[in-house]
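Note that one protein chain is taken out, while the other chains of the complex remain in position.
Should a chain be cited, it is by its letter among A, B, C and D, assigned in written order, with residues numbered from 1 in that chain.
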Amino acid sequence: MLQQAFNGLVGGAFYAMLALGLAVIFGMLGVVNFAHGAFYMLGAFGSYVLLDSYGVNFWVSLAVVPLALGLVGVLLERLFVRRLTPLDPLYNFLFTFGLALILQDLVKRRYGVQSQPYPRPALLDGTVDLGLFTYPAYQVFVLAVSLVLCAAVWLVLTRTRAGMIVRAATERPELTRALGVDVGRWVTPVFGFGIALAGFAGVLAAPMRAVNPLMGADLIITVFAVVVIGGLGAIFGSVTAGFAIGLVSALGNLYVPALSQTMVFILMAAVLLWRPAGLFGREEALS
Amino acid sequence: MILSRLAARPLLLAAGLVAVLALPWMIYPPVALDIICWALFAAALDLLLGFTGLLSFGHAAFWGSSAYVAGLLALRAGLPFPLAVLGGALFAAVLAVPVGYLSVRLRGIYFAMVTLAFAQMIYFVVNQWRDLTGGENGLQGVPRELAGLDLSDSFVFYHAALPLVLLGLLAAWRIVRSPFGRVLMSVRDNPARAQALGYPVQRYKLLAFVLSALLSGLAGGVFALGHGFASLESVYWTTSGQVVMMVVLGGIGTLWGGALGAALVVLLNDYLVTSGFEGIGIVTGTIFVIIVLVFRRGIWGTARHLVQDRARRPGGPPSAAGEPDGAPAPTGVGSPV
Amino acid sequence: MDGPVLCARGLTKEFRGFRAVDGVDLDVAEGSVHALVGPNGAGKTTLFNLLTGFLTPTAGRITLGPHELAGRRPEQVARLGVARSFQITSLFPQMTPREHVELALAGPTGVTWRFWRSDRLLDRHRARAMDLLGEVGLAGHAATPAGTLAYGHKRALELALALALDPKVLLLDEPTAGMGAEDVDRTVELIRAVRAGRTVVMVEHNMNVVAGLADRVTVLQSGRVLAEGPYAEIRHDPRVVAAYLGDAHAED
Amino acid sequence: MPRTDAPLLSTRGLSAWYGEAQVLREVSLEVGEGEIVTLVGRNGAGKTTLLRCLMGLQARFAGTVEFLGADVTRLPAHRRARRGLGYVPDDRGVYATLTVEENLTLPPVTGPRPWPLAKVYETFPRLRERRSFPGTKLSGGEQQMLALARVLRTGARLLLCDEPTEGLSPLIVRQIGDILREVRREGGTVLLIEQNVHFAATVADRHYLIAEGRVVESLDNDQMRAREHELLTYLGI
Partner (left out) sequence: AGGPGAGGSAGGISDGKVVLAVLNDQSGIYADLSGKSSVEAVKMAVADYKAKYGDKAVATDVEVLSADHQNKPEVANSKAQELYDRQRADLILDVPSSAAALAVAGVAKAKKKIFMDIGAATTELEGAQCNKYTFHYGYNTYMLAHGTGATVTKDGAKNWYIVYPDYAFGQDMQKNFTAAVQGAGGTVVTSDPAPFPNDNFSTFLLKAPGLDPKPEVLGTMQAGGDLVNLVKQYNEYKLRDKGIGLAVGLMFITDIHSLGPDALAGTKFTEAWYWNGSPENRAWADKFQSVAGKRPSFPNAANYSAALQYLEAVQRAGTDGADAVVKQLEGHTFEDVFARNGSIRAQDHLLLHDVHLAQVKPSAEVTEPWDYEKILSTIPADQAFQPADPACKL
């Protein structure tokens, strides 16, 4: 039971990391990034291609792939997203939807739909004894890294100057400019950073999940539900909801398997009834 | 302006009617049937997106659930084709009540995400409830008959279905050009103002949602019976995405544009299926991205814009299509959605 | 002028601990023009939002004759006969003034639920709509999309919309804001004309307008009522002078 | 204070619009180094809009703005701030998601004589007391102090203050007056919007009278005092 709960947290780690990226991008730019799942997939594929074609190992990929995807994000923001942000947010939603289709099919065309092999890094091949039970080392690693990452992003956003600027720019972009902060210079990297987070989650997923072009497509919809539960734009809420949903679905699989797929959505409906803006959401979600 | 409108409308109407009647001669009847079904679906979605300012990304739930219910009514209860379809549409409308109730309170993008999630929930239910739905095998072997007449030939079925679909399109048009539709547009443009005028905005949105679901269900039911089965695909989120794409391609808030978009997407798909090109998503995705970036009015909207004088009232999406393509939003004021 | 038609008792609105409106008691006498003045941020707009259901009070009661208004939604308040204009013009940019007014007139009749009827059903309100537009001087612009109207005309349309609801109580949030001197005069005349048989509450920073129109003035400060009385009286009230009108003003 | 030859800030033919409403009409004015200048005029006259134009926040405008001898008309807001324009917005502009201290340290230092944090806290002890509170948990008056303290900390050469005394108790108002005079003593310059004519006359060197988007008159302190009554009626209060 304890082990199952732990296990749910590992699953939740991916929801949390993806929800975090979505929330950062949304909180800062007001963009709901439908292509987030596609970038998660690209993260996993990127590390596969690096390993398969260039022999680059997992650890290097973990640094390089998110960085590269972050740059792609920067380019996207500069070239397209920026043009649409002054308009209704729906346009960026639709834009990223189209983008997701393109990215997914490009990978499909190049590598096919079959899952690609990606081994666990040798260092993390074993199991670790956690006192109460032993557990695969890689999963412990994933959980630890995601917790650290979410905490770090949270800390960066709450405690550092960068985070302060991001929060300030989100709250009052115009005034923040008037106080001498180049908000635009921060927006692009933040978009890139959100994308990099998706890529990072993808690299982490490669050794334990099927690496194929479709891996992000269904996941992202569940993550949307997670983010709605947590409160869109609420970073803390999104991350917490991510871990919580992981936990709930692991236990759901165990006790009520028939409901395990719909559970997230039922939870979402319940939360919406009770708190229409999500658990940690602000009221601006409401009309 | 009034005069040219009066002259243009019957002309366009006649042209549309001729096109629709000639369709199964010009293109393969099952494809023609697909086109009119999707056209109705797109019009139903546009009722929400273009005229109420709500982007539903979960309309597959209504199209698909109606497909299953219509299929079951024909298969298990032996209902004749039009009754089965109406039953499906009614079911979709009923389903839309709780879904709409929960979603309609949320603004633009939040609304889109929540409808998407609800639709995914319906998808899982249909997938798992195998005894009723056939699960991933789909609901197969749905008969099509009317008063003892076998309609399984698609050319015949097209003509049997056409009145229903036209009725649906007419209904969509009527709703848009009704007192109710006027309120919807005012809600889209300025909900606070509509409220101050005494309109219960949420309830109007909910009714619009239900009507849109009803018409989507009508389309989905015809589609299912036309194919002789209902499949999981019909409740999958890609279906929701596809219909949004059709509306955006045709032009948000143009009603007929959706039909045009539907025809183009269906024909393009039909072509790509045998073209040997493996990246259908690349083609459709690229077209979609270009439309969103460059021709936000869509095909119909751009054409109408070119034909009409600028000063005339543009029908438009929540905020952007009112201004020139690519122009930034008006100074200072955020969009109301 | 009879007894109060619109009353607030202990009306309070808190935003995350911040009291924008703090225990306001307000009595608006039937048939009067009641001005609400006070420094920016005093809570005037918030008070309007409370009175019209756009905000739910944290505490307090609002009564309109026999009806309790607190907790009702905006459209319900509007249906009970309280109409408002917005401080910042709030219209449907793609609709013509005539369509605006028709929509406002049609609301109470219930025809707007009839999605199966032609929108020509709304034409039955055309004559009345044109009358109203004439009253506010917009007859010549009845068919121009509102988005392209001049600012002063938009303000006039705001007023026409409020009038179309045939309200018992008309709430005007800075009706002369953004208007040139002539427009201000015209609007003052207009309000004077439409006040017959109605009660008007208005937020206004222009003291000339207040002096010319208001029977009573309530001065708000920091969410509380600082003073209340006829303009001639409160303009000499030392607290009002200190909080709002300024020291120098009392001397004249 | 005498005016120096080249004004620190000058505008020529500034006009501004919101939608179709024109709110500034051909405003030309100058502020010399070391001066305290006020803009007076009734609500809605366009004073705030004028400051927004100077700060680069106004979307629709025409005309030119020169600062430190250079044309900054096309410069975005953050670049102007970096050149030494400090802004106190009329809504105080306190961040809810930042603590009081973060609110103070957010803007970068841009001028020659920044106030160290210690000095800020010394001047406004209430801010020190509440430095770890979210900014908007402060009372209105405290928020006003915070907004002013925030630009003092940047050491901006020219402070653009939009009604910095609004909602403050008389005691604090007097303190604000002292601070502004101190800024001037240290060589700083202030352009100030002020409704309180009395206060304006005690603190400022010169006054621009704004009505319906125009500069109708430029007055020195003596003229201001002499014509106070006339002005008040003109201002419409």
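General remarks:
FYI, a residue touches a chain if its C-beta (ideal position, glycine included) is under 8 Å from a C-beta of that chain, and two chains touch if they have at least 3 such contacts.
Quick caveat, the model's predicted, so the values are computed rather than measured.
Although one chain is omitted from the display, it touches the following shown chains in the full assembly: A, B. Contact with the chain that does not appear here is found for just one residue of B:Val31, B:Leu207 or B:Val247, B:Val31.
Considering A:Thr96, A:Asn212 or A:Thr240, the position touching the chain not shown turns out to be A:Asn212 (whole complex). In the full complex, subunit B contacts the hidden chain through residues 28, 30-31, 34, 124, 127-128, 130, 134-138, 140-141, 152, 154, 223, 227-229, 231-234, 269-270, 272-274, 276, 278-281.
Residues of subunit A that touch the chain left out of the display are 3-4, 7-8, 10-11, 105, 108, 112-117, 119-120, 127, 136, 138-139, 205, 207-212, 214-215, 218-219, 249-251, 253-254, 257-258, 260-261.
The rule is short, and it goes like this: only the chains that are shown with their structure count from here on.
The chain with its Cα centroid farthest from the Cα centroid of subunit B is D. Computed centre separation for the pair subunit A/subunit D is 44 angstrom, with centres defined by C-alpha atoms. The centroid of the Cα atoms in subunit B and the matching centroid in subunit C are 41 Å apart. A separation of 48 Å divides the Cα centre of subunit A from that of subunit C.
Looking at subunit B, one finds that residues 201 touch two or more other chains. Residue positions of subunit C in touch with at least two other chains are not found. Contact residues of subunit D toward subunit A in the complex are 55-57, 76-82, 87, 89, 93, 95-98, 102, 105-108, 110, 150, 154. Those residues of subunit A lying in contact with subunit D across their complex are 161, 164-165, 167-168, 170-172, 174-183.
Residues of subunit B that touch subunit C in their complex: 171, 174-175, 177-183, 185-186, 189-190, 192-193, 195-201, 207, 211, 311, 313-316, 322.
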